[in-house]
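Please read the structure below before turning to the comments.
With one protein chain removed, the remaining protein chains of the complex are shown where they sit.
Up next is chain A:
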Amino acid sequence: MSNFHSVNLREGLCNGCTACVTVCPTEAVRVNSQKAEIMTTRCTDCGACLRACPNHAKTGRVDNMKDLDNYKYKIALPDPAIFGQFAPDVQPERILGSFLSLGFDEVFDVATACDLVSKKIKEKIVKTNHPLISASCPAVIRLIQALYPDLIKNLVTIEAPLEVAGQLARKKAIERGLDSEDIGIFYISPCPAKVTAVKRPVARKKSSVNKVLSIVDLYGNILKFANMKNTKTLQLKASGKGYGWARAGGESLAVGAYNNVVVDGIEHVTKVLGEIEIGKLPNVDYIECWACVGGCVGGPLVVENPFIARVKIRKKAELLNNNVQSSGIDKLDHSIFEWEEEIKPRQIMSLDNNMTVAISKGKKLQEILSKLPGYDCGACGAPTCRAHAEDFVQGSIQSTRCVFKK
């Protein structure tokens, strides 16, 4: 099931308005019989459609708290984006501590892994293909696989903090005598893309993380526990820069990239990747690309407005030690940082593997397209007239249904 993706439709809430259809960067959404459908082969889980839906019909396919019951020892891995979600008087130490009240046995702060990963990326910047593209947003990786496959070689081949945190948390628990089978590692995610990164990793066979919960689902309970007197507090161990990874630009700051570009929002990311592809950014060393506006603080599965969350994270980070905390990194087994497998291109738009067949299908497509008005209005349920013609040529619809057809 390599086509797994984690954006889900709550059918009852969808009224077929097509708002989600036009925002998808890989043209993966169609509306058929008044309901949105996602083409699993094309979806990159960027979450653009979740955000665009006025009826909140799209959600992330996440696990739930009941899954805690399946493990003897439960470790929570909160994404740093969580610290931008609460009012300034909710202390980060109490946010971390609230996971113990929620039923977890241990909390492993992903920001500490951000510190370690920053150090590893810094080493790469000195010696690899430029520009180096950050591999931290899984939606961006999948977009590159699909639309900019030749840029795969520019991706930083370092595991994302979430995976590193999972590996470390498991290792440490095993060292303390726990059985790997009994350990349940729960990542607390801002987005569906990271759910997919766990369920179907691109650069390894299996993730060390077992389950993924969303920030939005836990929000109410965290708030409740964080405000209760007897909730434990847990010390913050990462640097301000580690926590800063939650916002766009934070990663570059932490890795000390100087000639860098930060891009957020999937439509801007596609534009900039296109420019890198044709060689227009020759003097840039590092490019941070985030599918969400503001970075992960703006993920589709969070609560706070990205612009406000961003300021909150920045202010919290400023109060902390600003030196990346990487002491002890040399004692670690460095394979936890490396990709296990090469990332492969995904040809998602191809009409056929055979050139001659693809050419004749392409001609048919152009012929149909010449009869469509070119309004790209979405009324037929496809994002563009071209996509609609393509659906017909590929046999997924039996007739074109353009309301404006001449």
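Assume a contact is a pair of C-beta atoms (placed from the backbone, for glycine too) under 8 Å apart; a residue touches a chain by one contact, two chains touch by 3 or more; residues count from 1.
Note that in this section contacts and distances are computed from a predicted model.
Participant: Absent chain per UniProt: "Deoxyuridine 5'-triphosphate nucleotidohydrolase protein", "NADH-quinone oxidoreductase subunit B", "CoA-transferase" or "Anti-sigma regulatory factor"?
Facilitator: According to UniProt, the chain not displayed is called "Anti-sigma regulatory factor".
Participant: Hey, which of A:Asn3, A:Asn70 or A:Gln366 is the one touching the hidden chain?
Facilitator: Residue touching the chain left out of view: A:Gln366.
Participant: If I consider the whole complex, including the chain that's not displayed, which of A:Asn3, A:Asn129, A:Ser180 or A:Ser350 touches that chain?
Facilitator: If we include the chain that is not displayed, A:Ser350 is the one touching it.
Participant: Could you tell which one of A:Val23, A:Met65, A:Ala358 or A:Ala379 touches the chain left off the display?
Facilitator: A:Ala358
Participant: Using the document's contact rule, name the residues of chain A that touch the chain not shown here.
Facilitator: Within chain A, the residues touching the omitted chain are 147, 149-150, 152, 274, 277-279, 345, 347, 349-353, 355-356, 358-363, 365-366, 386, 390.
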